[in-house]
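I have placed the structure first, in the form of structure tokens, so that the comments after it can refer back to it.
Partial view: only certain chains, each at its native spot in the assembly.
Order of writing sets the chain letters: A and B. Residues in each chain are counted from 1.
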Amino acid sequence: MHDTTLKALADRFGLTLRGDPDHRVGSLATLASAGPGDVSFLANPAYARDLAECRAGAVIIGEDLAGRWSGNALISKNPYASWARIAAFLQPLPAAEPGVHASAVVAEDAQVDPSASVGPQASVGAGARIGRNVVVGPGCVIAEDAVIGDDSRLVGRVYIGPQCRLGERVLVHPGAVIGADGFGLAMDAGQWIKVPQMGTVVIGDDCEIGANTTIDRGAIEDTELAEDVRLDNQVQIAHNVRIGAHTAIAGCVGIAGSTHIGSYCMIAGACGIGGHLSICDKVIVTAMSTVLDSITEPGEYGSGIPARPHARWKRILVRLGQLDDWVRRLRRLERNQS
Amino acid sequence: MHDTTLKALADRFGLTLRGDPDHRVGSLATLASAGPGDVSFLANPAYARDLAECRAGAVIIGEDLAGRWSGNALISKNPYASWARIAAFLQPLPAAEPGVHASAVVAEDAQVDPSASVGPQASVGAGARIGRNVVVGPGCVIAEDAVIGDDSRLVGRVYIGPQCRLGERVLVHPGAVIGADGFGLAMDAGQWIKVPQMGTVVIGDDCEIGANTTIDRGAIEDTELAEDVRLDNQVQIAHNVRIGAHTAIAGCVGIAGSTHIGSYCMIAGACGIGGHLSICDKVIVTAMSTVLDSITEPGEYGSGIPARPHARWKRILVRLGQLDDWVRRLRRLERNQS
């Protein structure tokens, strides 16, 4: 943990300081719980009410709300981003020790950069390449010929399949499976025949892959994530999907095979997106929606239904089932009236 | 496996015995397959039809249904709970051998109680503490400074993140990931900036966490499960969620960040619950519903739609899309008629 002055923080992160430049801070807290040694932040106006009682050593805040806070302020155009950077600076992750743990298994012809850390019980397959400062956490499995780019971190118990390639600064959370076979089956004479999945997974720089998320290898060509794609936990990406740069996908979303998603899209939690679709850039899909058609216009889309009290919802379901009948009756009324 | 008399079972579990007190039983079976050495049970009246042919050595049964069974009966006010206790007594889990397996890796300054069992290929990080009688199954990863309370059991291949704390008698199934980073991102100049996730996960006594379930660490403060919370498989709990005591959540449910769920709630399978909501005590959410608003009254809520034959469902979808138009036409009819 660092301990520094507000002036040093303002200088380092390009913020306007209002208050005591020599005040020292070293830790981080919410507005409600912060003390004099803490930095806090206000990004969501709903929390402005917490400013009244706030005892933080400094608050990262936008110019619009700074008037509501009389203490030390680090004024930012983007308080949440400034918070992200200052938090990472004040509480950096502990550095992993370089080298291969005695219990890890590294194939003879795998290349592990000396600056990389391979943790307990990890295994690295033949021909795999582990870049500079990479952290391969405990229990990870890196299959043969996989490539992990510089400064990437596999937190623990991650599986990377054969020939898959991760860019630089990729962060993969525990339980993620990158490069299992896609779901390819041909029916013949009443039996399923497995279709070999010969592509790989290629992940761009600065991507983040959530816990227990799965990304299948391509059938012939590769499954691809461009740079800065962010996947939350338990996301399922099927074979040959392509996801554009800076797209963020929340937890429990499933994307079926061969669908292409543009850049700067945001898919909310638990959505299902069908196969062989094309979703253009800057599409937002709201929670628990089902996307079954390609989308060619940026904007917000959805089909999720908010829950209601059960009795009311049951009545709506009955009406929904009768819709066709009601429409018929309505048409008859129109005919009679005309 | 124990072998005991019906009298001993009735005495131990506070049940009323009807029949032969000296009859010996040692195993467990369904009504349909039980033989004279087996205990069975009837909790769901739908299975009362199986009593006719039943050959069980004893049936755990409620007073209301006991008249329909002529054999030995262990009469209980709560047959299912009595079954749970008797089954656990007659077929206890094999005890794990205390001690650290030769292949496990335990950091020098980790504390492992001598009564605990650390299985093959497990790893325990620096500063972690493993309590009395804890079982850390094969392939588990316990990160630095995590705390596992007495009598807890991590079945195998479980990941517990840094500083996370599990209470006593917590049961965690394989593939669960507790304490991965929450999904916190700030957009700045067209790039995502990762927001450090500095909170942990705190899990109360007697919780059960299903296979491949994920519980994210808090952003600043902690993600919290109170005591006796029961999560099924593939549940996703985002950062800063809090779940009250005795709440049960079925498989494939996702709960978005900062939502608070009360005590004694029951969330059925595959529901999605939005972020920053507050759900009060004793709320039931039916299967595959989407909760997007806070709930302040106990009761049952839902928005799931039961599947219909495809042709019929397609027609309903068409009508759904035209609803606005039909409402307009209905209003015109009303105007014309008045």
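We adopt the following convention: contacts are C-beta pairs under 8 Å (C-beta built on N, C-alpha and C of every residue); 3 or more make two chains touch, one makes a residue touch a chain.
All values reported here derive from a predicted model rather than from experimental measurement.
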Oligomeric state of the whole complex, in copies, if 2 are shown
3
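What we mean here is this: only the chains that are shown with their structure count from here on.
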Compute the rotation angle for the C-alpha superposition of subunit A onto subunit B, expressed as a multiple of 5 degrees.
120
Geometric centre distance via CA averages, subunit B-subunit A, whole Å:
25
Residue set of subunit B touching subunit A in the complex reads 103, 105, 121-123, 125, 139, 141, 143-144, 157, 159, 161, 175, 177, 180-181, 183-188, 190-196, 198, 212, 214, 216, 220-221, 234, 236, 238, 252, 254, 256, 272, 274, 284-286, 289-293, 297, 299-303, 305-306, 308, 315-316, 319-320, 322-323, 326, 329-330, 333, 336-337
Residue positions on subunit A within touch of subunit B in the complex are 28-30, 33, 78, 80-81, 83-85, 87-88, 91, 94, 101, 103, 119-121, 137-139, 155-157, 171, 173-175, 206, 208, 210-212, 228, 230, 232-234, 246, 248, 250-252, 269-270, 287-288, 304-311, 313, 317, 320-321, 323-324, 326-327, 330, 333-334, 337
